[in-house]
Structures are given as C-alpha cells and as structure tokens.
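For this view, one protein chain was removed and the others were kept in their places.
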Amino acid sequence: MSEALPIARSPLRAAGPVETRSGWEVSALRSDAALRLADRTPMAKVLVRAPGGGQVAARLGVTNGSARRDEHGTLIVGSGPGDWLLLGAPGCAAELAARVEVEDDGLVSVLDYTHGRALMRLTGPAAAQTLAKLCPIDLSDRHTPDHTAFRSSVAQVATDVVRDDVDGTASYLLHCERSSGQHLFDALYDAGGEFGIEPDGFAEP
Amino acid sequence: MFQIPCPHCGLRNVAEFRHAGEQRRRPDPQTATPEEWRTYLYTQANDAGWTRETWYHRFGCRRFVGVQRHTVTNEVRPADTGPAPSVASPPAGIDAGAPDAGGGAM
Amino acid sequence: MPSRQASARYSAFGLLRRGLTHRDWPRVWREHDLAPAYDAVIIGAGVHGLATAYYLAAKHGFTNVAVLDKAYVGGGGSGRNTAIIRSNYLTPDGVRFYDRSVKLYESLAAELNFNVMFSQRGHLTLAHNDGSLRTMRWRAEVNKLEGVDSEVIGPKEIKRLVPFMDVSPEARYPIMGALYHPPGGTIRHDAVNWGYARAADALGVQIHQNTEVIGIDVRAGQVRGVQTNRGPVSAPVVLNCTAGWASLVSAMAGVALPISTHPLQAAVTEPVKMFLRTVVVSGSLHVYVSQTDRGELVFGASTDAYPSYSMRGSLEFTEELAGHVLALMPSIAKLRLLRQWAGLCDMTPDFSPIMGITPVEGFLLDVGWGTYGFKAGPVAGETMAELIATGKTPQLIAAFDLARFAEGRLVGEKGAAAVGH
Partner (left out) sequence: MKVPTSARRSAPPPEQICRLPVQPGELIERGQPLSFTWNGRAHTGYEGDTIASALAGSGVRIFSRSFKYHRPRGILTASGLDPGCTMQVGDEPNVRAAARRLADGMDVRPQNVWPSLRYDVGSANQLVGRFLTAGFYYKTFMKPQRLWPAYERILGGFAPGGRIPRTAEADYYDQRYAHPDVVVAGAGPAGLGAALAAAQAGARVILVEEEYELGGCLRWGDAAELALLDELRAAVDASPDIEVLVDSVVAGRYDDNWISILQRGLARVAERLIKARAKALVVAPGLIERPYVFAGNDLPGVMLGTAVRRLINLYAVRPGARAVVLSANPEGDAAVADLRRAGVEIAAVLDARRGEDVRRAVGGSGVKAVEVADGRRIECDLLVTSIGWTAPTSLLNMAGARPWYDPAAARFRPGDDLPEGVLAAGGLVGDGTVEELVAHGRAVGAAAAATAGFGAGRPPPALDVRTHPALFRASTHGMVDFTEDVSSQDILAAAAEGYDSSELVKRYTTATMGPTQGKLETVNTVAVLAEATGRRIDELGTTVWRPPYAPISLGALAGRTHEPVRHSPMQSWHEAHGAAPLIAGAWIRPDHYGDAQAEARHVREQVGIIDVTPLGKLDLRGPDVPKLLNLVYVNKWSKLEIGSVRYGVMCAEDGVVMDDGVTGRLGPERYLMSTTSSGAAAVWEHLEGWLQTEHPDWAVHIAPLTTYYASINVAGPHSRELLARITEGVDLSPDAFPYMRVRTGRIAGVDECLMWRIGFTGELSYELHVPASYGVHVWQALLERGADLGTAAFGVEAQRILRLEKGHLIVAQDTDGLTKPYEAGLGTLVKLDKDDLVGRPELVWQQQLGEQQRLVALQPEDGSIVPAEASQIVRGTAIVGRITSSRFSPTLDRSVCLGTVEVALAEPGSVVTVLLPDARRIRATVMPELAHVDPEGRRLRV
C-alpha cells in the first residue's frame, strides 16, 4: 500500500504561509519583532519517570525545578519529583528514549509525549512582563533565572515553563496538554499586545 | 490567596491546589460496620483551629501534599514528617449529579 | 414569668402621627437579665432561632423561651446571605418544604406587622449546556407536580426578562434556556430577623444578645442546660440553631455532625438606576445576581472550595465573580464593586439540612443549612416549634434527621448538586 507520507500538524493555527519541515506543517513566517511567540510543537518530547535517587536520575543530571542542555543539544527538564521531560529536534523521540533506557532500582517509564503536548516559545526583553499577566510565579532573575523550570497555571492551564534564554535574551518555553495549546497561545499573544508581540515561524531548535 | 508550602514546588498559591479533605484513616472495608464506614465517609472533625489535611497540587507536581492549616486564620505549616497522608476524598468534579462536572484545564 | 409587651403597631398612619409628634417608637425587643431556667433555650438569634421562638409562642403558647446569641440579632448567616427566596427544588420533599416557606414568607409582613419587603420578582436559573437544561426540566416537572410555578423558557424569553443579558449563541457560555420561577425573588433579610425578634419579644420570648454559649450540660443522656458567658441556664430542651458553628456547638453536647464549614462570599456594587428586575442564577458560572431597591447589584457565588472559618473574603472570589457576571452582562464592566463579605455555611454530604432529635435527649438540631438556610427560615421555625411543643417530628422534616447518614439514607437533593441557590 502506498500512502503519501503523513503530515503532522500542530494544534496551533499556523500564522502566515506554511511549509513542511521534518514531516510537520509549520509556519514559514520569520519575525524580528522585539517580542515573538513561536510554535515549537514539532520538537520531540519524551517523558521519563524514574526513582528520584536512581541511575536514570543520575544520568539525566537535573533535579526538579531546573533544566540543562546536554551534549546532544537536548534540553533536559526536571519537570517534577521523579519526572523529567526531554526536548529535542523533531523526529528524535525514539533516540531520546533509547538514551535513558537503563536498569534501575524501581519502576522506570519512558513515554513519547510529542503528540500529546503543545509547545511554544516566547522570546524578547518583555517576555517576563508578558508572562506575568498570566502566571502567578515570580519571574524575576532573582527567583527564576535562566534554566529554571516550573509547572504552574498559565492562563488557567497547567503549563510547564522552562526559562531558556536565547543569546542573552529572555525566552521561555511553554508546554501544555495539546488541546489547550491554542488557548494558551491566544492568551500569550493577547498579553503581549502592548509590547508589540508578533508570531514567529518554526525554526530549529 | 494564602499559600501552601509544597515540598516539591515551594510556596504556591492555594488556587493551584484542590482540597482533598482532612487526614483520616480508612476503616478496613472487610470488617467496617455501617456506622464506622459512614463516619469515615461523612464526618470530619471540622475544627476551628489547627487541622491536618491533604491537598492535591493540581497545577503543579500532581502530588498529594499533607499540611497543617489553621482553619480560622488560614495559616499553613508543612506537615510533620510522619506517615504519608491518609486517604484523600475524591475530587468534587466527579460528582455524578453535576451536569457541568469535569473537563478542567487538565 | 414571660412578660408580654403592649405592641405599638406599625402603620403608615402611626408613622405619620409619630412624625408629627416626634414621639419615639418603643424598642423592637427588650433587654432582660438572664433567668436561671427556661423551658427551652435556643442557641442562635438568626432567622431560624427567632422563627422557632416566635412560632413556639404564637402557635403553641410556649413562651418561657430564651434565644441566646453570642453577638447581635441576625448577625450571622441571616444577615450575610443574598436574601434570595425560592422553592424550585428538585425532590418532591424539598419542593414541599420550601414551598411552605415561601407561603409563610408571603404572609409574613402582615403576620409580623413588619414589612419584610418580599419582592417576588421572578427567579431565573440559566442553563448553558444540555445537561443543565435537562436538570432544569427535571426541576420544572417536579415543581409543577407539587403545584409550584416553574417552567423552562428559551433565550428569547430570557432576553425579554433581562434586556442586559447576552443571549447570543456565540457567547463562551451560551444560554440555552432557563428555569423560570415567578414566585421566587428577594427579601430584606434584616427585616425578617427583626420582625421575628420583635414579634417573639412581644409574646414574651427573651432575646439575649452578647450571650455566648460556652458549654452544654448533658447528664445521663439528657440535656440539662447550657453554660454561657453570663452564667448557667438550665433547660430541658436546647436547640442548636447556629450556622457556621453548628458542629462546634453540637460537640459541646457530644454530638458529632457530618458537617464541613465553608465560607460563602458575597459582594455588592455601587448603586445604579434599576436595570435588572429578576434574580439571575447561573449554576455553571457559579454566580447569582439581583438588584436591590437601592440600585445595588448583590452578587453571590458558590462556597469556597475548602473548609474554613475565615470570614475575611478573598480577591479571587471577586475576580471570578466579575468575569462570570460580565460573561452574562458584558455592558456593566464600569460598574464598581463596593464591598465584599463572607458568611459561613455548614455543608452536609447531601446538601440537605439536619433537623430534629439527636442521641442526646432534649438536644435538638436545626443546622447544616449549607447555602439555603435563609430560604427555609419560616418553615424551619414552624416545624422545629412543633417538634419542641409536641415532642413529635413533623412529617415535613422527617427526611432530614441526623440518623440518615449512619443509615445511608441520603436526601436526593444531592442529585441537584450543580444547581444550588
């Protein structure tokens, strides 16, 4: 049976012209606005659960509340007690999963979460001010420096937030269950209105 | 908006949590008398003062968290380290009579 | 001995005469020394306690009664509720019970010679989805069978009754219909409390404000009296008519109650010219709203999500309330909230009260009124008075006994969980 290769689609409506990259239909827009909101849903997302003090935890190397980028460029997020989230390039979920599959003392589960979550990136000097309209967490450098991760309510949706600055500019990855993605995007976009927010297309990573 | 000290996430607004009831023991379901069982189902201490209770961190770590709360002032302290909080009442959203139940943010 | 007061009847003519002569009106209720013994002690001078005392005296000639309150008349839930009266409940038992209350309210002003300003302006419970529309239909059908005026109406009719309402299908919570209950409405809650207090006082009942019960004497399974901050009082019958503190007061008699106490918040806006004639309730949006004769909008919502004895009020309550009110009536965004407050509600597992006898002989309950206690004030008073006077539980409240929890006989209003107020 010959099928056209299936096209994956993000839950976020693409702004402007679209293109296909890595099997995903994504926005081809490029914005250089001071505040940008971009769909990052195509990135591979892997959920890992393992005992807190075990080998998997040691290998992942971050604890709940912080994130690091490993030698492969994967962002490893300590997203909860005994929970990690791995974010990598589109299509690499299986590879990410394979990297953490080690024996451990307790139950370990690794789950490709790519299609279950919406992921977006908010970047710009006013990103914190924008997010502060929707999220009750203190986003100051003092409390939430680069590579801090937390889960809280953003626009009334349980959202994983990772501060992951880009070239010294404040930037946040926001991540929620897929069906609420458009709601979260719309709320962020509305909040960023006074700072001249623009949608940005998909560019890796 | 008082705050609850989550052992995993730090101080968080109470709005991130669901109250899961006072900490209480579940009677042995094989041997409980109707009176014991229904006391467990329906009767809480309902004290005006310090109470041990369980909260579910719905918007955070999704863990059931034991705390002590003063029910008059809403001051909250971490629970003493001790046995895990005992059985939590089911979330209100599953009340089968409520036509608008469920379907929360996540 | 109880003393009767020569009543100064209120009337327009009396008002005119006293206005001309500048003569003061007599006191609405008198102050007394606390007697060492009464035939019955009622704890709580809210609408339930006062109504019980009034009906005890008026219908049963039972006047050696003291009503004790730790603060002032009508200062608890009776003075903090949003004063909505209705009888469109779900179960036949509930409908009959509250319908009796509405009937008593309808004639209360004349009976008490005190204008309680019962305004039967109509009561709308909005349905925003097919599930709640089905529940509205259910209520309407049960109501009609019980002879209570109640019907399901559509958006067009709703718009006619409430011109400010957004009934467009594009609304985030579109209005699919409503349960319309014409005899429902609002009342001046303070007037009800004062009217009962004045009438009970006139019949010889003693009302003791600033008299806090700090203990209940029980010997050999029988109540003997109470301890107060003004000294002991003996009585063979003690009735707990408190709200917010019902489980704490009952605990003094060693009676544990299946009650969890939650704050219920309310708020009021600045006055504006009249634009909302009916009472509007949305169960899905957790809001109810009515406009007073003084032009203020009075709002209420569901109880706070966790038990507390705090009456300080919260910001999130007003935020959510405002969001939901504006979802219903978008054009009133500039209206300002003036004041918010909270009362305490004793919630029971089946959203129905606990009335009647307890394992302690002579210690009676009229508690667990959740968010609907004021609606039931008169009928609760009437039935509790009958119980005290006759020793027999009236049929109207038989289903609300304390024993039902241990026996697993919960009341069916639980089925209507989402459609309160």
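So that you can tell them apart, the chains are marked A, B and C in the order they are listed, and the count of residues begins at 1 in each.
Here is the rule we go by: a contact is a pair of C-beta atoms (placed from the backbone, for glycine too) under 8 Å apart; a residue touches a chain by one contact, two chains touch by 3 or more.
Computed from a predicted structure; not experimentally measured.
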So there's a chain missing from this view; which of the remaining chains does it actually touch?
A, B, C
Out of C:A37, C:L145 or C:A398, which residue would touch the omitted chain in the full complex?
C:L145
Which of C:T211, C:S314, C:T358 or C:T371 touches the missing chain? It is C:S314
Give me the chain C residues in contact with the hidden chain, please.
10-12, 14-16, 19-20, 22, 24-30, 71-75, 79, 92, 106-107, 109-110, 112-115, 117-120, 128-131, 134-135, 137-138, 140-142, 144-145, 152, 163-164, 172-174, 188, 190-191, 194-195, 209, 269-275, 292-295, 310, 312-315, 318-319, 321-323, 325-327, 330-341, 408, 410, 412, 414-417
What chain A residues would touch the chain not displayed?
1, 3-11, 13, 24, 41, 47, 49, 106-107, 109, 111, 113-116, 129, 132-138, 140, 143, 155-157, 177-180, 182-183, 187, 190-191, 193-194
Go through chain B and note every residue touching the omitted chain.
1-3, 18, 20, 26, 29-30, 32, 34, 37, 40-41, 54, 56, 58, 62-64, 73-74, 84-91, 93-106
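As a working rule, only the chains that are shown with their structure count from here on.
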Taking contacts as defined above, which has more of them, A-B or B-C?
B-C
Give, as an integer number of Å, the spacing between the C-alpha centres of chain C and chain A.
51
Distance from the mean Cα position of chain B to that of chain A, given in whole angstrom
31
Any chance you could list the residues of chain B touching two or more other chains?
15
Touching residues (chain side chain C, partner chain B) in the complex
128-129, 131-132, 134-135, 245, 247-248, 256-261, 283-284, 305-310, 314-316, 349, 405-408, 414-418
Of all residues in chain B, those that touch chain C in their complex:
1, 14-15, 18-19, 34-35, 38-39, 41-44, 46-48, 71-74, 92, 95, 97-101
Help me check something: in the complex, which residues belonging to chain A touch chain B?
64-65, 80-81, 83, 136, 150-153, 156-158, 176-177, 180
